[in-house]
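Here you go, one structure.
Shown here: the complex without one of its protein chains, the others still in place.
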Amino acid sequence: MATIHVDGNAYDVDGSDNLLHACLSLGLDIPYFCWHPAMGSVGACRQCAVKQYKDENDTQGKIVMSCMTPAADNSWIAIDDDDAKAFRARVVEWLMTYHPHDCPVCAEGGHCHLQDMTVMTGHSQRRYRFTKRTHRNQYLGPFVAHEMNRCINCYRCVRFYNDYAGGTDLGVFGMHNNLYFGRHEEGVLESPFAGNLTEVCPTGVFTDKTHTRHYTRKWDLQYAPSVCHQCAVGCNTSPGERYGSVRRIENRYHGEVNGYFLCDRGRFGYDYINRDDRPRRPEWHDAGVKTLDVDPALDRGADLLRRADRVIGIGSPRASLESNHQLKTLVGENNFSTGIAAAEQACLARMAGIDAAGALATPTPREMESHDAVLVLGEDLHHSAARLGLNVRQAVLGRREELAEERGIPLWNAEAVKTLAQDSYHPLYIAYPSATELDGISAASMRLAPDNIARLGFAIAHEIDAEAPAVDGLDAATQAHAKEIARALLAAERPLVISGGSLESTAILDATDSVVRALARREKNGGLLMVRREANSTGLALMDGKPLERALEQVSLGHADALVVLENDLYERLPQARVDETLDAADGLIVIDHQRTQTWQRANLGLPAASFAETDGTLVNLEGRAQRFYQVYDPRHLRPECRLHAGWRWLDALRASLGRSAGEPLTFAKAVADCAESHPALAGMESAGDHAELPGTLKLARSPHRYSGRTSMRADISVSEPRMPQDPETPFEFSMEGYSGFDRPRRNVPFAWAPGWNSPQAWNKFTDSVGGHLSGGDPGICVAGTVKAASSGYPAANRIPAAFAHQGDRFQLWVLPRLFGGEATSARADAIAERAQTPCLRLSAADARALDAEDGETLTLTAGESRLPLALHIEADLPDGLVTLPAGVMPGAPNGHWVTLDKAPGKTPGKEDG
Amino acid sequence: MTDRLYDAAGTTAPIATDGDGFVLHDDDRRAILDERDHYEQPQAACIEALKIVQKRHSWVPDAAIAAIAEALGVGVGAVEGVATFYNLIFRQPVGRHVILVCDSSSCFLTGFEELGEALSQRLGIGFGETTKDNRFTLLPTCCLGACDRGPAMMIGDDTFGPIAPDDLSELLEAYP
Partner (left out) sequence: MMTSIPSNSRLRYKSQLRQPASERLEHTHPLTWRLNDDGSRVGLDEYRQKNGYVGAQNALEQAPDDIIQAMKTANVRGRGGGGFSAGVKWSLTQVGDNLPRGYMVCNADEMEPGTFKDRLLMEQQPHLLIEGMIISARANRSKYGYIFLRGEYVDAARSLSLAIEEAREAGLLGDDVAGSGFDFDISLHTGAGRYICGEETALINSLEGKRANPRAKPPFPGQSGAWGKPTVVNNVETLCNAPAVLQHGAEWYQELSGNLSNDGGTKLYGVSGLVACPGLWELPIGTTGWDILERAGGMREGHTLKTWLPGGGSTGFLLPEHLELPLDFDTVGQYGSRLGTGLLTVVSQRQSLVALLRNLEQFFARESCGWCTPCRDGLPWAAKILQTLEHGEGRPGDIELLQEHAANIGPGLTFCAHAPGAAMPLESAIRHFRADFAAGIVEEDAKGGSAVADGSDTAAAKEEVS
């Protein structure tokens, strides 16, 4: 704590901050550019100048950069000082000398930090009268557009991209006032976090290309707090809608989950909900396709269900808890499947068990960053839970901060901290079959077959605690690694273990269990985080459903004759033949989805579901945090013909139709309450979000004050103006009318705006301290995950797998997660499809040689009855005997099974070998 | 009003690649790796590496940037950042002889402008340009530390001064 005096007022602040950070946290405005709360200070832009005085008697003072000055106790400063103000106005004037003043055609306009700061400093007259230099721009891939002429040279982009996110292909080139921020040559930005440049850049150099395609100003967008549906991390997002389509996804600040940053899948993967081919009205598939209105659709659905002897409900880890619960209610507990394949579900169950045993607590993503040693068993985070890759990187870089503290260098002094530590890192160990993005900063990256990853894990546990089971016949290299890793984990204050279900190996999870138990026995204050695949995988694991194969079996075996499939494409999960066989045997199939999937095409009745932007729901992320996403817009307002409804609403209506009851339609509040009540494990989910605000208080606005054209938006449909859609379910209004301020603490913030702060930097007005937590508390509530508990024994002691052995001419198949293209819904977004690399299969150099196959050559992979021809990529140090495939190219590929490869031309992917 | 003098030494990021198929000469790779051992971190050898490549090719083609990055194990963005910062690393082809004319204050006071003009006339090129026969590239440079004998200039590794316009024939002829 320190007391600082600003413009004559005394404030208590955190003395370890710099003055800029401290003042912004107090709610005072100081303009700045190069500083960023997540990246610290570098003192480059000189915009944050204030006057500092030696003491209260000093009347002279001198100008200092607030970002580079400690908020030392008894500091005396003035923001409102004529010299400082004049200097700040000069700085903006300089920055603008070469700026093109092209706000009207700039995608940043309206949420531009440069605009905000220019206004804040009061600079409005341009005195520079000479020519401006211009730059050529680069193609940077499908996500990010480049307009270098707008650059104000704050260096934030390279500091984020390289220092923070570990990228290597973006740089700053040239010197003096001829600087260029871009790639060394045109091409796709390689970092999976490149999209953050659109928010990190304070002006319009890096903008969101997916947004520009259907551009709308920030003030004309309608928002709601949402949660990313593209993986299990659960980053908080603000989707912005206009004219019935989502125009962009922005980061929504969350102090514990995503902070200021998202991954590119989450940011740019939304366009599947805007697809033209999306089902928007119920469909009856017979000889042809017949679209129906809601009531006839429900009648036909009810008929179909009524005719069936037994109906199986297949839920989905990409649908909300509420929708899954309504499905379960409709079909009955015994007939409910999670929609997750057995191998994955086994892993989920195993992970839930480990969490429940509670040897080590589950850290939040932010907490992960303060761990001082990390072991990753069987995950490639940049692909399976990308945002966490960024967190692990910060954990590893945390060593710098430790060193800086020892040497009295303030942690915000970013370049100094970096310089001091050079490449001293906290130890990171990664065991994975293939190369991973974090290898560059790991102490060791071991390329191992999954069974050997498990053996390594068991061996580490044994090294940590001699009572943990020893591994028989361990090779010397693994033994040495195990010793080194155990030593590093024990030397750490807070070791972190990361594992998960990406490889669908319960053996790895058993080993993880042993490691964390061993650490717990050595009283380590560590953490364990296990990666799940989909947005609601963790939630579904708590809902007690059967695995997908078991449910389909009921139909194939004739024990059931109809299916209701909720937001799930069975063809993405099991081999084609397996799904066909079941659907052929079923008498009726109802599919509720927002995508025209292969499963939808086979439905008798298709009911168009609302996507995450069109309804409310709750998801449980991989830490066990239940988070609410809210409806962004009402699709019927602008497309009156569409009949989109939440999954939970369709299912409730089906149940009502089936029972011929015409009761009250289900409210969202009731859907939440029902689910919470039926699942003790989910009891907390009710407080994951808020329903309508307390009576008498204002509702919250979904759009900014300046939202324009509301009354004319439907003019092409009808000039008479209908009432705006009402939202009795949530605290939000479909309107700019309502509260959108920051002075009353709240956790539900659809969009961040404060007077004078139009850019994403406005989030700093909504936090308790800059970079801290939302002032009303970070949204969501932990329902699962682990609270540390005493654990004893090593239950997996007798499940240590044998060492992996090469099987002659057969290869063990492993499907590796893939950020772009490896997740079914985002893969349907054009930008993601464009970004996805052409899939290939990978073999070690030795195996390729044995097959006499060359890099790039097509090989046919035969797994049971499925065949897949794919180009070969030789990954020199992949373990021999393995073949890997990226996720999303061979649905239902049997992970861990033995397959053959041959050079003969194969058939189309996934097609049965007849 | 011209910016030429002022910007001639600056280079901006390339838009397209060229020199595909560039291979780091074995000797150069060895020299670069050897240089690396003089420092605590491999990146420190980056400037020397650029000079090594430049020595062989007379300039640093785009593709060499990636090759150096790979050889030293540093990011390609960082290497290009360095390559475009320093004025003695040429990111565009230069002639056989690079003429660096000191344009700083003492030489300015002792005849830089006349010398520059005379050179320009003679070679038929302006600062920042290369003669058609690829013989000379003309660049301005910072104070050469030869102020007591300004105006001064360098051709290749040789420093000359004071140079009067009349001396140029003799001087240039020595560089075929």
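Each chain carries a letter (A and B) given by its place in the written order, and its residues are counted from 1.
As a working rule, a contact is a pair of C-beta atoms (placed from the backbone, for glycine too) under 8 Å apart; a residue touches a chain by one contact, two chains touch by 3 or more.
Just so you know, these numbers come straight off a predicted model, no measurement behind them.
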Which shown chains does the hidden chain touch? A, B
Please pick, from A:4, A:39, A:172 or A:590, the residue that touches the omitted chain in the full complex. A:172
Touching residue (missing chain; options A:13, A:50 or A:95): A:95
Just name the one of A:87, A:215 or A:898 that touches the chain not displayed here. A:87
Using the document's contact rule, name the residues of subunit B that touch the chain not shown here. 1, 5-7, 9-10, 38-48, 50-51, 74, 78, 81-82, 85-89, 97, 100, 103-106, 108-110, 141-150, 152, 154-161, 163, 167, 170-171, 173-175
Where does subunit A touch the missing chain, residue by residue? 42-47, 49, 62-64, 68, 87, 90-91, 94-95, 97-98, 127-130, 152-153, 155, 172, 174-179, 407, 409, 413, 415-416, 419-422
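One rule holds in what follows: only the chains that are shown with their structure count from here on.
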Whole-angstrom distance, CA centroid of subunit A to CA centroid of subunit B, is 47
In the complex, the residues of subunit B that touch subunit A are 1, 3, 7, 10-17, 40-41, 62, 65-66, 69, 74-81, 83-85
Spell out the residues on subunit A that touch subunit B in their complex, using ranges where they run on. 130-131, 133, 135-136, 138, 158, 162, 167-176, 178, 180, 182-186, 422-423
